[in-house]
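This is the structure I want to talk about, given as structure tokens.
One protein chain omitted, others in place.
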Amino acid sequence: MKKEKKDNPLGALKDTLMGFMVHSHVTSLLKMKTYTEYLFMIMTMGDMLGMPLLPPYYSLRLLPYMVPNIKSWKLRMLRDRDVTDIVVG
Amino acid sequence: MIYSKYVDKKIWATDPNRPTPAKLYTDGVEYFPVSRYVLYGYQFKSVAALGPIVGPIVATAFYGWLPALIWLIVGNFFIGWVQDYSAMMMSVRNEGRSMGPIAYNLMGDRVRKILLVYIMIYLIIITAVFAWVIVDTLNRIVGTFIPVIFILFMGAIFGHLVFRLKVDILIATIIAIIVVFAGIILVATFPQIQVPPVNFLDPKLGTTTTWPGSLTVLFWLFLLAIIYYIAASTPMPRFLLPTIFVGFLPTIIALILVIIAALFTPLTGLSMAQAAVKNLWITDPSVFQSGPIWPILFVTIACGAISGWHSLISSGLSSKQLEYETDARPVGGGAMITEGIVGLSSVAAVAILAGSIGAATNYAQGAGKLTSALIGISSTGMTLFYSVFIVVMGLITSMLFVRVWRNVAAELFEKSIFGNKHVAIIVMLIVMIFLAFTGSWTNLWIYFGGTNQLLAGLALLLVAVYLASQKRPTAYVFIPGIFMAITTVAALVWETYVYANFLFANKPLGPQTNVAKVFGQTAVQISNGFSAVLGAVLAVLGVIMTTYLILGYFRYRREKAKSA
Partner (left out) sequence: MKVGLKYLFERKPNVKVIIFAGKGGLGKTTCSAALSYLISNKLNKRVLCFSTDPQASLSDVFERDLFGKGEIPIANNLYVLEIDADKRIKEYVEGIRQKIRDMYKIEEIPQEVEDYIESTIAEPAMYESAVYDAMLEVVTQSKYDYYIFDMPPFGHGIRMIAMADLLSKWVDKITEARRQAYEYEAAAAAMKRQKVTEREDLMLNELEDIRNKIMSFRNLVVDPNGTAFLMVLTPEKMSILDTERAIKMFESLDLRVGGIVINQVYPPWILSDPKASEYLKKKVISQKPLLKEIVDKFKDLIVGLIPMYNREPKGLEMLSKVSSELWESSIDLESLIGK
């Protein structure tokens, strides 16, 4: 496996600037988005975790939209999370 | 450089082919591979705040610029980047886990809990210290306030433009730059709008010093509290996030400019006006500032040389997005070295000033002088620019800290009233106002440095424990870890001693005289008593944690010896 392409300096500068200006915002926004989405999933697909809120007949209708999230959702439910994670946003 | 390569290859044996957590657990949110340049930018932005600027000023004021310079360079090269890098690698090798869970895995729950309490105290102290720095700058560099207001409003508008009206972010950024600089230029050109004047609520106090306990300070502190409250309680995209974005626009320019200017000093003809070395060995606690160079210097300059905060960033986010293990060195190490350079530029900025120094305002003056010599804009204009820079940096960092506090409180006190976001924020802001209003900030700064450095020491020791558990060489982190831990506990004890000394003598620290005059000596006693207790608690926690970690370290070492 080749480690990386030769970096072009302009791209590197742009990337660094991106990292400096927006990366943390993008990440924290995505995180927030995911949390709300998980909340949403608990509300709608709660029966997956054994807490049915919406009748499963109806939660099935929402299922197609959730497909991309289910895997990471379950992954995250299994992962330990800590306050030191919150510290960084 | 050679040292870092050695550590990279020999101890961690980084391998670009070993999949990183970013690749193993990609979830597109926290875990996903990101180019090392982006990560470098991110890491630098997250670690560099007011820390690397204020610390060197205080140190230069205490001991002269030479010791500050030496510690920045030596600390950064042998301890600072080691910590940032190692914390990152440790996290990478632990599925991208953060410090807390790793500590839990290696050491059990108690260590993790102490770590959390530690972080909370840390957050309060740093916010209080920054509050003072901001207030002092707003008060003494007249005219700073209006450009800052421009930036805050521009932040809110920027959020509206980009997130609501869907204006392209580049266009919005250009608008923001124009507005932000319009604010600064406007105020710089028209002295009549440079309001409010120094100590405007306490004309009797003169115009040279900002006094704790004065109405002016209280006014500014309340203003800050309101801003922080809004930032921490409203949804992120409304205010906090765009304000940070807009605030960073002048910041990045200011940083680049001052670094270049510092490098060019030989050409611009500025020379050191401060003594290279001052009194290094103050052991009389009634001299409330300073103290013996060991341990005080090593906590005074925290960020820039080494900072525990970084280990949280390294292990919290960067480690989850590292594309190749080999990127850890440029990202973690690189960002730290860059921060060291910021610290050095800060030393340079104040070292060229004559007379007594010791406040962030001196940095504005120094950096103003440095850069004005470089680009030829009037020194007062540039001073104003750097003063805005300090305030905005302080505001941004503090807003984030208050928000982090709110989240940590929500997590820790889920069930009780302190978990409520409004209560948590208000409690924190009250403590912040109290400390900043009644305290002597240089002493608080040492507390901040102490907590921060101890965190660094603990992070290093944790890495040592981890490496011991992995049966790898540990000396390169264990020795600095022990050094940092002992140094900072000593510093905390010293500072506690200073506070206790004033407490028992029933006297105010220098800057507290005004508090004593206005509110009576009791207020000072409460403040100093609180500070003394705080210092003692921090020192004790530090000793406990260090002991735990060292014991853990030897336990793993013994296992290694046995299995060998």
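For clarity, chains are labelled A and B in written order, and residue numbers in each chain start from 1.
Just so we're on the same page, a contact is a pair of C-beta atoms (placed from the backbone, for glycine too) under 8 Å apart; a residue touches a chain by one contact, two chains touch by 3 or more.
In this text the structure is predicted, and so the values were computed from the model without any measurement.
The chain omitted from view is touched by exactly one of B:Pro19, B:Pro235, B:Pro473 or B:Gly520, namely B:Pro235. Annotation: of B:Leu39, B:Val82 or B:Val162, B:Val162 touches the absent chain (contact as defined above).
Contact residues of subunit A toward the unshown chain are 22, 25-26, 29-30, 32-34, 36-37, 39-40, 43-45, 47-48, 52-65, 67-68, 70-71, 74. Interface residues of subunit B facing the missing partner chain: 162-163, 166, 168-170, 235-237, 241.
What we mean here is this: only the chains that are shown with their structure count from here on.
Chain geometry summary: the mean Cα position of subunit A and that of subunit B are 29 Å apart. Those residues of subunit A that touch subunit B in the shared complex are 1, 3-4, 7, 11-25, 27-34, 72, 75-76, 79-89.
Partner subunit A is touched in their complex by these residues of subunit B: 16-17, 25, 27-30, 34-35, 37-46, 97-101, 104, 112, 115-116, 119, 236-237, 241, 244-245, 248, 252, 312-313, 315-317, 321, 324, 326, 400, 404, 407-408, 411-412.
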